[in-house]
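Here the complex is missing a single protein chain, while all its other protein chains stay put.
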Amino acid sequence: MGFNEMHAEAVAGVVDRVINRYKRDPTCMLQILREVQESCDWIPPEAIDRMQAMLGVPRTKIEGVAGFYSFIYTEPRGKYRVLFSDNITDRMQGNRAMMERLCNNLWVERGKVSEDGLVSVGKTACTGLCDQGPGMMVNNYAIGGMSEQRIDEIAELIRNKVPLAEWPPAYFKIEDNIRRADILLNADFKPGEALLAARARAPSDGLNASNMRSWREGLPSGIGGPGATLDEIKRSGLRGRGGAGFTTGLKWEACRNAQLKAGHQRIVVCNADEGEPGTFKDRVLLSKCPDLVFEGMTVAAYAIGATRGFVYLRGEYRYLLDHLNAVLAHRRRENLLGKDICGLPGADFDIEIHVGAGAYVCGEESALIESLEGKRGTPRNRPPFPVTNGYLDQPTIVNNVETFAAAAMIALNGGEWYAGIGTKHSSGTKILSVSGDCARPGIYEYPFGISIRQVLEDCGATDTQAVQVSGPSGVCVDASEFDRIIGFEDIPTAGAFTIFNKTRDMFEVARNYVHFFQHESCGFCTPCRVGTSLLKNLMDKLHYGSGSPYDFAEIEKLNQLLQSMSHCGLGHTACNPVLDTIAKFRPYYEKRMMQQDFTPAFDLDRELSAARQMTGRDDAGAHLVTEHGGQA
Amino acid sequence: MTEKKKLKVATTSLAGCFGCHMSFLDIDERLFTLLEHIEFDRSPLTDIKTCSPDCDIGIIEGGLCNAENVHVLREFRKNCKILIAMGACAINGGLPAQRNHLPLTTILEEVYHTSPGLANGMIPNDPELPLPLNQVHPIHEVVKIDYFMPGCPPSGRRNLEGADRSVGRQGARTRAWPDAL
Partner (left out) sequence: MSYTFTLDGKVIPFADGQTIIQAASAAGVFIPHLCYHPEFKPHGSCKLCTVRVNGRHTASCTMRASAGMVVESETEEINAERRALTQMLFVEGNHFCPSCEQSGNCQLQATAYHLGMMSPHYDHFFPNRPVDASHPEVLLEFNRCILCSLCVRASRDVDGKNVFALSGRGIKTHLIVNAKSGAAGRYGLRAG
């Protein structure tokens, strides 16, 4: 038997165990697939047979879901599945050479499975290890700080078939690298404190009000504990930290006011998908202060009257799962989760963690909800919005990890306290994930209003050419803009702060980001599915020196189209990195735009390669020189 | 008064079936009127083998299947002010492009090695013969095309309308040769 083969009975046994643990609930499909794969190394057809029978869902549905997620394999990918993180920062840290080295060491072709079926080596989108890269994942467990030596050691371990659990623990140690802490990362906070403070804002039946009565009967805002808590959130001016910057108080209020259908409950979802390349602050929040985040979720539940909570943890952070579950278990024991939380009758709320499987689009809130329901992560049509029709059609709030952490601190110290931090339009602090060309990459928490220049100084960046703020979906700022500030009134950000010094080629930066979007497009809507591929082809054409002004015009047109016709934010922003770098770093493009006239995207001479090989010809007539094809 | 200069028109068939040229002839007797306004340069209709450097319009039938197609297309682009892609094959590769999902090596194997035939198991390698491209390409992928005239083939009427438009005669009945979109 090969490395990836198991007896059908053994597979069925695994599937039964997993499915029973998930109570035969088809909404847990993605979790079931993920766990079956953890045991079987892939999803063999027999596993799908068994799932079909046990869950009573059609095969098409299971295969449709499995096929959507990068980390779910319906074909064998080896006992050891190595994925190199391929963000631009990983490239700057030399991931390509290391990947070559590992491939050579293991005699395996990039992207393929070794002949003996032991190992596959591929690449994946940013794993959030930019401050300690190059990063990689082995069987979905993150390893940072890759070096030649480590690569050789890993090759050795794989060749000797050493189980992952026996690999040196040092590999899997992911650093927090907190360089500047403020109210969140420095929080002097004991689990339960924020909840007690929230409850104390009302003299009496706070929680009951939201949970047990319908929204019509709800206490007028400002009186009950939940209402008072919501008021504090509103007073704080807190806005979402996941990128869109929606006012948190309004979102919560809309959900609280949404009518509950019979048998429905309100849902709190923490978005820990953190897929935007260059962002890793949610990883650190979850590893350093998970209680603060969970408490924020519980405060939210208290404020809106929710009884069920989810954390959607990106697959790349699988290594955090066990610890997070332990923290949840501890909170249950402390009565900070579960029934009658903090002794309040009717205050019921619990949190479960769902782990993603390699799909950036699942960070989009409605796609995230689809994924939580065990489906393909396709963004929904809106309206209706999640606050009224979210998880299983129930009123749902989705907030970023950092938003919940801030909410906990607001519940504890009050909205006014929070509003006093930061700027007039952007209250509070923002955690930046600093990486790229600087001496001290890592996590920096600042009050809003900090200038780009100050951040650069603090992290020891010199000779800086550009900073990509908020990842590829964000903006690329050049040196003339370093006095601009981080804040909703100037440069909003989800947290990424990627630094490029003057030696970096900003065209290649943009091209890397375009490849990312193309890979992550969910494929639902025409403009983004096809448009991101066209854009990728155009950037590759420029890269290979066949670009002309014609292609510039094409990129601009594609951008227009993606902006106006795409279904979700991914498509809307997919052209951003290109447009920004064209506007601000045009020389890098001009250097490549070697053609004045229209030139084909492919090499015509190479188009004759098969015929040359088959005929053995190599005369002049067997070649085609590159030529232009008319004024662009 | 001197006579108005006639437009010089060149045409060719690359990887096409000559259907588009046949269709062009379907404008029948109106060809005579048209000839008061145009003269044919390189074209299967005249048997002139190379384009004059001052052609006004080049009409291309068929896509790019081999090296020679590429050379001819380039010659047209160099010598014609306006280039028109005529018919499905020029525009998206058409029927010949339906080989594109097969590797060329497999095709050559099948045709010359596996199937019985006159090839005697040898793939022709005479330098006189143009080599086939790995894939058939529509012509706009290789040179800039100014106008497209879809159809398989475009009807005689379409052809005439296009011709009317390009010689500046009014009364073209429908939109033809719209801008290269």
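We just call them A and B in the order they show up, numbering each chain from 1.
Here is the rule we use: contacts are C-beta pairs under 8 Å (C-beta built on N, C-alpha and C of every residue); 3 or more make two chains touch, one makes a residue touch a chain.
Just so we're clear, the structure is a prediction, and the values are computed from it rather than from any experiment.
Undergrad: If the hidden chain were put back, which of A:L392, A:M565 or A:L579 would touch it?
TA: Candidates A:L392, A:M565 or A:L579; residue touching the omitted chain: A:M565.
Undergrad: Just one of B:F24, B:F76, B:Y112 or B:F148 touches the chain that is missing; which is it?
TA: B:F148
Undergrad: Which is it among A:C130, A:I431, A:C525 or A:L542 that touches the chain not included here?
TA: Of the listed residues, the one touching the omitted chain is A:C525.
Undergrad: Quickly run down the residues of chain B that touch the omitted chain.
TA: Touch set of chain B with respect to the missing chain: 85, 88, 91-95, 97-98, 100-101, 135, 137-138, 140-141, 145, 147-150, 152, 175, 178, 180-181.
Undergrad: Considering the whole complex, not just the chains shown, which residues of chain A touch the missing one?
TA: Counting over the whole complex, chain A touches the hidden chain at residues 45, 48-49, 58-61, 63-64, 66-70, 359, 376, 381, 383, 518-527, 529-534, 537, 557, 560-561, 564-567, 601.
Criterion: only the chains that are shown with their structure count from here on.
Undergrad: Across the complex, what residues on chain A touch chain B?
TA: Going by the criterion above, the answer is residues 550, 597-598, 600-602, 604, 606-617, 619, 621-622, 624, 627, 629-632.
Undergrad: Help me check something: in the complex, which residues belonging to chain B touch chain A?
TA: Touch list, chain B to chain A: 67, 70, 74, 77, 83, 103-105, 108-109, 123-125, 127, 130-135, 137, 141-144.
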